[in-house]
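Heads up, one of the protein chains got dropped from this complex, but the rest are sitting where they should.
This part shows chain A:
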Amino acid sequence: MYTKDGESYFIVDAHIALWDARPENQLNIHGKQFIDCFYDYHRNLSPESELWSYEEYLYYGGERLMKDLFDEGHVDHAIFQPARLGAFYRNGFGQTEEAFALASKHPDKLTYNHCWDPRFEQAGLDRLRRDAERFQLKGVKLYTAEWHGDSRGYKLDDPWSYRYLEAAQELGIKNIHIHKGPTIRPLDRDAFDVADVDKVATDFTDLNFVVEHCGLPRLEDFCWIATQEPNVHAGLAVAMPFIHTRPRYFAQIIGELLYWLDENRIQFSSDYALWTPRWLVERFVDFQIPEDMTEYAPLTVAQKKKILGLNAAAMYDIPVPARCAVTEPAAA
């Protein structure tokens, strides 16, 4: 909960991780390249006061996570969105057992989403059924650029991917978070293309598709799809920290999202531990569209409340204290 100028904001951090990128968990050079890339994101977009050392960044553990999010970060509820990266890390990048144990200990604060990879075909599908039961899954995180054997990425509209989405429907896994990394195969086309999201959103209208970092670097393609598909949502992972380094660019992203989507389909996240939530929440509450950007309307308190927590709370049935609500309910 964050309170400013008499307004109370219920905060849901919709995309967090508990990763282990220490050298002993790195399987090959790509494990190092991957965490180095994350660390450069962190160093490039964080205010100086929020910088972590490289050592801290490799692995931070559950206690630090609880402190950064809930003691200091104003967060009321957070959702794990793990990436497995089995081709880069021995025991995976996202730490399933550790994160799930933490979520089980703090069910009021943490939701554990798991991941799947359709290239495991039937064995993965059987696994998904067991995982859904064990983790009581409401959502999954899909990283389409994951490497797997000779394959370096998949599309959501691949035949096996459809079977997994059908299973999700049946198992009550309603929220599909999608991270479009550079999907490699085939290399002929745009690696960040979001057209496959369009297809699955049309064919699975009862599922929510949350596109992380709002389709960036393809914001316009994402907006075009989201305008036509009411079950496509924007996750603000990676976009949020621009509020510090490039506030005018951030204003344009938010302005475009509010124009093409609406205020009920945008979700805040810190992408912890890429960044920490405290400063992002505080700055977003203080944020306003610059006056000379007349093409965008000023942000309202109600819009900020929805983006910071009410939208994700509605999607995940997380109870919200009455004083944090807005008069018009956020849509699920």
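Keep in mind that, in the parts below, a residue touches a chain if its C-beta (ideal position, glycine included) is under 8 Å from a C-beta of that chain, and two chains touch if they have at least 3 such contacts; residues count from 1.
In the analysis below, contacts and distances are computed from a predicted model.
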*So which of "Ion-translocating oxidoreductase complex subunit B", "MIP18 family-like domain-containing protein", "Ring-1,2-phenylacetyl-CoA epoxidase subunit PaaC" or "Thiamine-binding periplasmic protein" is the UniProt name of the chain that got left out?*
"MIP18 family-like domain-containing protein"
*Taking the entire complex into account, which one of A:T3, A:Q33, A:S104 or A:T300 touches the absent chain?*
A:Q33
*For the full complex, which residue in A:Q252, A:S269 or A:N311 touches the chain that was left out?*
A:Q252
*Of A:D71, A:D190 or A:D203, the residue in touch with the unshown chain*: A:D190
*With the full complex in mind, choose from A:W19, A:Y57 or A:W260 the residue touching the hidden chain.*
A:W260
*What residue numbers in chain A mark contact with the hidden partner chain?*
30, 33-34, 36-37, 40-41, 43-45, 150, 152, 181-182, 184-192, 216-220, 223-224, 242, 244-249, 252-253, 256, 259-260, 290-292, 295
